[in-house]
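As you look at this complex, bear in mind that one protein chain is not there, while each of the others sits in place.
For chain A:
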Amino acid sequence: MSVDSNTVKRVARLSRIALSDDEVPHLQSELNAMLAFVEQLNEVDVTGIEPMTSVIPMALKKRRDVVTAGGEAGKITANAPASDDHFFLVPKVVE
């Protein structure tokens, strides 16, 4: 399988990565090189094989349903590029 330039632009959009038109051809050839490389997996018969879900067979751990952290709004927003009174600021999303 290989991707065309429209697919590259669509994937960039899905990835939320801005892409200029002149970056498309190079990226297209790199993505196609990777897809060509993984093509060899088609040689493998995987009929009846379960997909891997956990390399170490173990039951998912559970913890007690109690509050373990909180009251740290100052710490949580400390690294925000824009914040006000412990709220994250973003461009307007609702008119």
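Criterion: a contact is a pair of C-beta atoms (placed from the backbone, for glycine too) under 8 Å apart; a residue touches a chain by one contact, two chains touch by 3 or more; residues count from 1.
Note that contacts and distances are computed from a predicted model.
Of "2-oxoacid:acceptor oxidoreductase family protein", "Glutamyl-tRNA(Gln) amidotransferase subunit A", "Hydrogenase 4 subunit B" or "CopY family transcriptional regulator", only "Glutamyl-tRNA(Gln) amidotransferase subunit A" is the UniProt protein name of the chain excluded from the display. Taking the whole complex into account, chain A touches the unshown chain at residues 1, 3, 7-8, 11-19, 27, 30-31, 33-35, 37-41, 43-44, 46, 49-56, 58, 60-61, 63, 72, 75-82, 88, 90-93.
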